[in-house]
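Complex shown without one protein chain; remaining protein chains in place.
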Amino acid sequence: MKAPDFPSPSIWHAHRVSYGETDTMGYLYYGEYLHVFERARSAYFRTIGMSYNEVEAKGFLLPVREASLRYRRPSRYDDLLYTRCAVSEISRASLTFVYGIYAEDREELRVTGFTQHALTDRGGRPVRMPDWLKDCVARVPDGEVVLV
Amino acid sequence: MKAPDFPSPSIWHAHRVSYGETDTMGYLYYGEYLHVFERARSAYFRTIGMSYNEVEAKGFLLPVREASLRYRRPSRYDDLLYTRCAVSEISRASLTFVYGIYAEDREELRVTGFTQHALTDRGGRPVRMPDWLKDCVARVPDGEVVLV
Amino acid sequence: MKAPDFPSPSIWHAHRVSYGETDTMGYLYYGEYLHVFERARSAYFRTIGMSYNEVEAKGFLLPVREASLRYRRPSRYDDLLYTRCAVSEISRASLTFVYGIYAEDREELRVTGFTQHALTDRGGRPVRMPDWLKDCVARVPDGEVVLV
Partner (left out) sequence: MKAPDFPSPSIWHAHRVSYGETDTMGYLYYGEYLHVFERARSAYFRTIGMSYNEVEAKGFLLPVREASLRYRRPSRYDDLLYTRCAVSEISRASLTFVYGIYAEDREELRVTGFTQHALTDRGGRPVRMPDWLKDCVARVPDGEVVLV
């Protein structure tokens, strides 16, 4: 999952490992990476001046259907991580994000994974992907770094 | 905060410390105790066959206004804790819960604290404490142990 | 992932959804399920009077290498969930757990998934699976329900 293999556009999101996120082993707890994925996903939308809040306000929800993680190297308290995040697939009914979490040097890979999201209305019924949501993806500035 | 000082009725709620709740020090992370308090608070309502869900369904919210914790001894992964929980004060506009988190023997005190809650409607405006909510407290079975 | 497909022995672990585990959608947050998996995994060892603490005390760590989750139906605050948990594969160098999270009726499936763990020493170097760890799995009482 080196740079050339990553879908384009992709963004980078910085995350500092807090003490509360670590466990007795001294590692960033394995469940916390799904929070880190989510933070990168939110940052992805913010790069085009959009918030996932607005997606919800328009009546669309993006509940997660599937998530997968591969843990390569551990992270520790105070590590500065960079999450690379992109949309790898957008279909009529679902959206897939891929993630690569790197050390501060953005070279050493720590965790990779993906999340697949359904598109539903507020009642949880599947709805068709609107064009404006597809257009959002095209407008994401490739390589943008989001600090907060 | 020995037994005699604790308001009556009080209930006990069991909590097993998970790996993900601990930190690099090997201790239950200090912020997790507010989750443990909340679990005991929910159990308090469940002892009278009521859920905080129903409080909300009736249009009442109990947002926290103040929280205070005193950490006496650390807890570790796999410890079985018992939280004693009672309402210490119920006024026109607020409700105060007190907590004592104990080791498995229910003698060794780990953490004490309180949370004070306002009573508001869904729009966040203060409302007067209804009698049925006061009555709930009187009906709690003193000494009940809630495992899950 | 009905009962017949589940490896044997398997255990059940009860988990009550707390308010703090839910999100703005009103659902149990997708990352929290990895905590629920971990709680079931710990309960699995406890059914034979063993703690993961002891595994660590003997110098073995079981860091997660891979995790995968499929979200079928959402869970909400105060739901009582039952996690079925079993070891699906045990090799020279790794251990795989499978999970099925069910509603209170233990019929309605909410989330399924697996976690694969390497076996390492304290320095993070891979070590060979000791026989006593394999024997542990054989001793787990099939169908046991762990409440806390």
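First chain written, first letter: the chains are A, B and C, and each begins at residue 1.
We adopt the following convention: a contact is a pair of C-beta atoms (placed from the backbone, for glycine too) under 8 Å apart; a residue touches a chain by one contact, two chains touch by 3 or more.
Please read these numbers as outputs of a predicted model, since none were measured by experiment.
Across the whole complex, the hidden chain's contacts among the shown chains comprise A, B, C. Between the chain not shown and the residues B:7, B:31 or B:130, the one that touches is B:31.
Take chain B: the residues that touch the chain left off the picture are 25, 27, 30-35, 38, 61, 63-71, 74, 115, 124. What chain C contributes to its contact with the hidden chain is residues 19-20, 22-24, 26, 29-32, 76-77. Summarising the interface, chain A meets the missing chain with residues 14-16, 18-20, 34-35, 38-39, 42, 46, 51-53, 77-78, 80, 147-148.
Everything that follows uses one rule, which is that only the chains that are shown with their structure count from here on.
Interface of chain A with chain B: the two copies contact each other largely through the same residue positions, with over half of all numbers used appearing on both sides.
With centres defined as mean CA coordinates, chain C is found 25 Å away from chain A.
For this pair, chain B with chain C, the centres built from the Cα atoms lie 27 Å apart. Chain A and chain B have centres, each the mean of its CA atoms, that are 35 Å apart. Residues of chain B in contact with two or more other chains: 19-20, 77.
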